[in-house]
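The complex is shown incomplete by one protein chain, all other protein chains being positioned as in the whole.
== subunit A ==
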Amino acid sequence: MTFIINGEEQEVAATTLADLLLALDYEGGWLATAVNGELVHREDRADFRLGERDRIEILSPMQGG
């Protein structure tokens, strides 16, 4: 399916958010995810089914002030 991941269009073979993170080699307990502007808790990613052209944000901690 085609997704918009962190603002960039990408083709990824995944049907759930957890599958997508695995397919793209994202790992770690520090990631935050949102789909189409809504938070998806880390514990809900395995059951969260993705649709064509879903907008996915994957964030992680960064230096900030």
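One rule holds in what follows: a contact is a pair of C-beta atoms (placed from the backbone, for glycine too) under 8 Å apart; a residue touches a chain by one contact, two chains touch by 3 or more; residues count from 1.
Following the convention adopted for this analysis, contacts and distances are computed from a predicted model.
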item	value
Which of "Inositol 2-dehydrogenase/D-chiro-inositol 3-dehydrogenase", "Carbohydrate ABC transporter membrane protein 1 (CUT1 family)", "Thiazole synthase" or "Cytochrome oxidase maturation protein Cbb3" matches, in UniProt, the chain that is not displayed	"Thiazole synthase"
Sole residue of A:4, A:18 or A:58 that reaches the chain not shown, by the stated touch rule	A:58
Contact set of subunit A toward the excluded chain (per top definition)	5-7, 24-26, 28, 30-34, 37-39, 41-42, 57-65
